[in-house]
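Here the complex is missing a single protein chain, while all its other protein chains stay put.
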């Protein structure tokens, strides 16, 4: 009975057309061309590498797409338990007429060819979005992205600011900033001007969020100008900096960006908790991990200082979810946002979803984003989430709290779509 | 079948009359007078504020109770997913004949009036306790509470010591202490005398526990007298103190209180992990949060030093529950105590209850306390817990471990009531 109920709710949730509020889609090449684009997703390369496939076999210069897929397929039998591989199988079944339940050395070539044929259709991008029930897709744009040459109503810009906050000391970042803004950054004032000019450019182009990923050690604060001046000069001169000096610059840039979010009325997506390059010989995008010893208490000054800015917060460590729920329950400007990266597996999503739906206002929860690099992944990833959401709605709300199915569905639709509209101001 | 079993167990657990081992009831006004007393519970004001209701609308000077309720009701549709609002609905249904499943701008006035009428009945307090299956209620008393004018057999005193440990440097705290004890505190010896005198007064008045809430940073230790003397002089003189000096005074007062617990054979409730005033512009009692980076290892010296004192421990961060279970499993004097505050939602209670029942002696677990400010909340909060407890007993014990229903019920009754009797020495 509970299973039937869940299935009924899922059917209804499936009908909803969605806006995906965080992805890494390239709007100039949003869909895949071959299975290599799909299986090149870091989840498969890093898992195959973790299971034993040499990095040099995956990242060999000049390796053709079909051969790359062939090499990866040989390792799939070691990974077929993972939910990540289930996304792959499900999308191949849905989009490419794949009939088997495993991709193997025996069946992959036919799949590769069928997929290539399908993806070669001129309207594949639109077909894929339609079959996925996705209407609009948030991007992750470099701060110097010209934002030209694509439909910003379908592919909604999001200003990603990691480079500015953490890598301003790198010459190429400063050059990109200079080129993008035509401002000669020489001090705190001109740096603020340059940042503001980026916001103006993005706002002109339908930006709906600013975003950043943050290491566990970062604690936002507004440093005194006297603390920042000297370190900033060093950064601008490309001189060596101590960890403390770097921190002052990062704090200053981060705070300035938050001020721009306030001025330009943009939500500021915080993705909290990643350590970069932990596994230094890992495959591309398969090197980052985390330290669970992080707390949202580190963000108290930020949340207090910017009541007018909405902060959709994603956390990497599952241990952080309870804090996230509690901070969203207390702070009007803190919103729960999806299930990020290592948290994005059913075991974690289930408990996180339960806690969020039980304790934070329903208006302050963004249920899910795909984080995808290619459009084909929206469907299986959202489908994983929808199944969990349907079950939690069935068990916790319809059965335990005797809600009607309609009431439960309204809640589900709100966290799946409604809140994306209201929080980011997009319809 | 599992659902039927759970329902049968729940029916039996419902019959048990309980002692509520931790509340904030005012024994001079234990029950509510209007729905404003009920909806003024910080859970509703903080959630409505979090969802967008301005603090100034909630805390407007001179705001009448009915208008306050009217303002809060407008925001309930944004919160109806929360378990906290489900407590409200359930108590209105149980006590005030409320028939709907939502409180809305259309139906709230009738509810308000019906509730007011019911609560105006002269024996409402006793009715409410009876309908709630609650016999006795632990209080949270200020250290200078005269403990007069109420029945200390029904409303059992509990000496709350936060002010002494963390705010002795405030003149009003020292004045209250001087007034309550008639002792002129000038040094460590007279401070100990004063604290002991408080205990004597409380013990005379049927006190059954001492209690304190503690920040994540606190680590109990017995400071050397030479470390305490100078900081204590500063505190007593109202001079500015460093963080280190404050810590020495807190450590000394805390340790002295633990000694009094030993001398007077009182359990010492530790509520571990709250950071006060994190959201500085939050509504009344809606400003506190936490840092999950806390460990019971911080309490090892305390637990070792006072084997004769029972420490019923509550933890705020769900991440701390595993440590709590493990420390209760090893230390004879550590007891698990309820599900505190942000941990008090079904998602967390369920996993915490499972782990506790599976791994710590059954004699060392206090299942639940309501933490309520008004009597009407005991029933829905305990009911939430009883449902979870009944399910865990059904699934983990009757089904998985083939216990008889009677055996499972005995366990349930022990954590619901029996252990409160044995641990606090109250019948």
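Chains: A and B, in written order; residue numbering restarts at 1 for each.
Note that in this section a residue touches a chain if its C-beta (ideal position, glycine included) is under 8 Å from a C-beta of that chain, and two chains touch if they have at least 3 such contacts.
Treat the numbers as computed from the prediction; the structure is a model and nothing was measured.
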Give the residue, chosen from B:51, B:159, B:360 or B:375, that touches the chain omitted from the document.
B:360
Residue in contact with the excluded chain [from B:11, B:99, B:217 or B:304]
B:304
Contacting the left-out chain: of A:205, A:287 or A:422, that is A:287
Tell me, which residues in chain A touch the chain that this view leaves out?
46-47, 49-52, 78-84, 86, 101, 275, 278-282, 286-293, 317-319, 342-343, 345-348, 351, 387
Tell me where the left-out chain touches chain B, residue by residue.
293, 295-297, 300, 303-304, 307, 319-320, 322-323, 325-332, 351, 354-355, 357-364, 396-397, 400-403, 411
